[in-house]
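Report on the following structure.
With one protein chain withheld, the remaining protein chains of the complex are depicted in position.
As written, the chains take the letters A and B, and residue 1 is the first residue of each chain.
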Amino acid sequence: MFGLNKSIFPEVKETYTQEEYMTMKDDLFRPVQKIGRWGWIWIFFLSAICLAGVYAYYLQETESKYVTISLRDYTMWGVYISNFVFFVALSLIGVLMSAVLKFTNFEWYRPLSRMAEIIAVASIMLAGVSIVVAMGRPDRLHYLFLYGRIQSPIVWDVIVIMTYCVTSILFMLLPLIPTIATSKYHLKNKPKWQMKMYELLSFGWVGSPEQWKLLKRSMRILTILLIPLGVSIHTVTAWLFATTLRSEWDSSNFGAYFVSGAFLLGTAAIIVAVFAFRKAYSLQKYLTEKHFDFLGKTLVFMSLIYLYFNINEYLVPAYKMSGLHANHLLDMFVGDEAPFYWSVVFFGILMPAILPLFPKMRKPLPLTILAITVVIAAWFKRYLIVIPGLMHPYMPIQDVPESWKHYFPSLIEMTIVAATFAAMLLIVTVFSRLFPIISVWEVAEGNLKKNNNGEEDEND
Amino acid sequence: MKTTKRIVITLLMLLPFMGWAQDKEATLTMSFDIEDSIKTAIVLVEDAGVPAAEVEVKLFAERLGGLLPLGEATTDESGEARFEFPVDLPGDDQHIIHVIAKVEENDIYMDTEISEDIAWGVAPNMDILKPLERSLSAGRARAPIYFILASVLIIIGIWGTLCYIVYQLFRLRKLGTVNDQNYL
Partner (left out) sequence: MGLLTGGSVIAGVGITQALQNDDPKATGEKVKVLTADGKLIEVDSSLVAHPAEGKLKEFSVREGIAGKKFVMVIDLAKCANARKCVEGCQKMHNMLPPLEWIKVKKMQDADLTAPYWMPQPCFHCDNPPCTKVCPVDATFKRTDGIVAVDNDRCIGCKFCMAACPYSARTFNFGRPQQQEFYEEHKEDKDKCHSANRAMTEGTVSKCDFCPEHAAEGVLPSCVTDCPNGTILFGDEMEDTVTNGTDTYRLKELLEKRAAYRQFEELGTKPRVYYLPPVKREFPFEDATEAINTEE
């Protein structure tokens, strides 16, 4: 019996009925208890793409990079780096959904926090993978630790990424402990290794008042820590570009610009995640239309902030049209990159700023379709920040072979990028098959608060 | 007739000597003096002990990969060519400059040269070589102090907190075993 001890929740006047609670546990544990046919197909599909990526990487490292990938002296950073930026941006979803919302008393975040956290953890790991794939000498990765220069933004990025990864894992693990402890009793017929894992990860949880106090305090500390860390991680990634003299990246706006873009991406990604889990695991009772309503409004809000930073980033230099920036700005606004650039702005910033203003667009399906386009546009936006930035150096590019004048990712690069996505989805999927994707006790806690405030039960 | 023949024969006999005239070797001697408080390099050109006049001499200072021209002068009747030595030419760390005097493309004499070291160089501007200081561009051992301090403090602060949290996790386990009562 989930004992809502009055000493912890003194304001509680009623407890959950046993029946309500058991239904909730059944619903949320069902995807963990049983993996259906489509579940297995999905996992195998993702694994296949991951394996293709591993093979592609093997080819890249054993054969000449000049042949396998499209990088050349002028465009020495390509989709691996823009993919890395994308994944770092995506990893801020944890900051947004869990930490920020925890502080704002927006209770609707509760069912979303765990899925946001696992997406964040998976993303930050894949960001690391994406960067290692881009290195010319991955066999010298340990040099970063042996010979690292503290003055280098890459070293800052490595430090912050590692710190954020550990913090996110802890941030995900702590609220998971009560659920893991419940898993030990609730799940039936699961393999021994799985049960052993639960035993280990439950950290001796019995639900005593002292344990709750310790848990809540630790969670509060982590929540406070996570927000500046998350903001730092994307700011430092922005500084990988802003600390160079290249005209496209020579902007004091870059840190804030990147972080605001990350929040937009995070909102769009959580919409997709909520829709997917809702459908796949039949969680309509817990991930309701109200959630989509709130998320839609959040999407508008984040888009407007991002739009503001884009205006500052592009339109102000365009007004000045300084000789240093003219080439790449004109290229993006009216030149070769124009169709690409304007589509990304339209689908990635303008549409999410306007469409969800209509209540009909905040229904699950339309909002999810919009969110998917925002995620895709966000990926291409990072591409537009990295590659055109390299195609317009200060000294003119003259008399070089054709392949040095343009950049288009090779098949191997595209495979590896696809594999990073597949790996991220695989981590999230496997996690959701081992642990309930919605935090049982956090939802219960939220409902109780609501019940005690006399509002109608959200779960109807 | 006979006189003309004699003249022609004499000329013919002299011809080889004219042709071999460039093979005359001149000896050069370099000395340094301060005349009227002007640093002067003096090059004496002698032809078998006899001072040679009207010989063009060039003076150079040896530099990395090339010879810096310091001037040209013609020898006077005493066979001496005088050069005003520059006062601001950097020498090595002992103020030494390797000076070379050359006689080149002279009608009478073969190309010759002589070189001497003279400590008339000024100290090189050691500011150019100032030791690499702590900066953002410097190597890993020379990061600015404030930078190292700030980074270390921030890292210790954050990782310290994380270690504390992990420690709390293990305390959690201990708390679980202390109390037999299972609330689950």
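The definition used in the following text is that contacts are C-beta pairs under 8 Å (C-beta built on N, C-alpha and C of every residue); 3 or more make two chains touch, one makes a residue touch a chain.
What you see is a predicted model; the values in this text were computed from it and never measured.
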Practice task
Please pick, from B:54, B:72 or B:92, the residue that touches the omitted chain in the full complex.
Solution key: B:92
Completion exercise
Among the options A:23, A:244, A:282 or A:343, the absent chain makes contact with A:244
Completion exercise
Those residues of chain A that touch the unshown chain are 64-67, 69, 71-74, 76-77, 134-138, 140-141, 143-144, 147-149, 151-155, 158, 240-241, 243-246, 390, 393-404
Problem - chain B residues touching the omitted chain (full complex) - result: 61, 63-69, 89-90, 92-93, 111, 113, 124-125, 128-129, 131-132, 136-140
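As a working rule, only the chains that are shown with their structure count from here on.
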Problem - Euclidean distance of C-alpha centroids - chain A vs chain B, Å - result: 59
Completion exercise
Interface with chain A, chain B side, in the complex: residues 136-140, 143-144, 147-148, 151, 155, 158-159, 161-162, 164-166, 168-177, 179, 181-184
Completion exercise
Given the complex, residues on chain A that touch chain B span 1-3, 5, 147-151, 159, 163, 166-167, 170, 173-174, 177, 181-182, 185, 203-208, 210-211, 214-215, 217-218, 221-222, 225, 229
